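Following this message is one structure expressed as structure tokens.
Presenting chain A:
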Amino acid sequence: MKDGVDLDGSLVDNATAAIRDDRQFNIGPFQSDRKLDAYAKRLAERYEVRHESLREPIRHLSGGNMQKVVCGREISACKTVLIADQPTRGVDVGSVRTIHDHIELLRQHGKAILLISSDLSEIRTLCRRAIVLHQGEIVAHIDDLAAYTEEELGLYMLGLKRQRTTEAGS
Partner candidate 1 sequence: MTMREFLQLFATPEFYAMILQLATPLVFAALAALVSNKAGVLNIGIEGAMVSAALAAALFSTLTGSAMLGVLAGVFAGILMGLFFAFCTVRLRTNHILVGIATNILAAGLSVFVVYAITGNKSDYPGIAMTPWNVPLLKDIPLIGEVFFTEVNPLVYLAIVAVFAVRFLFRRTVLGVRILAVGKNEAAAASVGISTDRVKTIALLIAGGLAGFGGAYLSLGYMSSFNTGMVAGRGFIGIAAEAIGAGNPVATALFAVLFGAVNAFSLAAQTFPSFTIPYELLNTLPYLTTTAGLVIYSVIRYRKLHPRLAKKEIKQ
Partner candidate 2 sequence: MKRLSAFVSRLCSWFKSQFTSRHLLTALIEGGRTLIAILIAYLVAFAVIGFVSDDPEMAIRWFVFGPLSSPTEFGEVLKNATPLLFAGIAACLIIKGGNFNMFTEGAFYAGGLIAALAAIYFDLSGILAIIIPLACGTLAAMLIGYIPAKLKAKYEVNEFVSSIMFNFIVMWIGVWLISNVVIDVTSGDNATAPIPDASRLRILFENTNVTTGLLIALGVAVVAYLYMFRTRFGFRLRMTGDNKAFARSVGIDVGRAGVSSQILGIGVAGLGGGLAILANYHRFNWKTLPGFGFDGFMVAIIAKNRPLLVPFAALFIGYLRSGADLMAFNTDVAQEVVQIIQGLILILVASEAFFSSAWFRGVIAKRMFRRKQLAPVGGVDDHA
């Protein structure tokens, strides 16, 4: 969380941090505040960030709302690959749905997404392929997640079951 936001910066600063250099937001040396504000506003609406003003320091937001800003920023700015490490931890249930929808949308646009999560249901809703790790070791490569039951996955996760080395290493 500490590295994800600038607590003293405004909502706009934080929401647009990743796209500031994009040509459409710059007019010569200057930045178009109007476009940046619009971008931040759109992002806040899409991800249901509860806020009072675009200009207030982001430290006034709750942790969940900050997390939504971070997710929104990174998902919106994604060019080809997105690495999402626990994207919905600490976020309220309704917003989890929104974030998942946007990640899903990204996938439909043909972006590669590496999701790292300890939330099994999150993985099952978002992923097609999975790698199960147990104590830092790969214990299973799963090409078709839907074919596996939760119990099976659970056994892999606990390290009680593992694929044969040839299979896992492939």
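Just so it is clear, a contact is a pair of C-beta atoms (placed from the backbone, for glycine too) under 8 Å apart; a residue touches a chain by one contact, two chains touch by 3 or more; residues count from 1.
As a selection rule, all candidates are chains of the complex that A comes from, given by their letters.
All values reported here derive from a predicted model rather than from experimental measurement.
Applying the touch definition to chain A and the options 1 or 2 in this complex singles out candidate 2. Listing the residues of chain A that touch candidate 2 in their complex gives 2-9, 13, 17-18, 20-21, 26, 29-31, 33, 37, 52-56, 58-63, 66.
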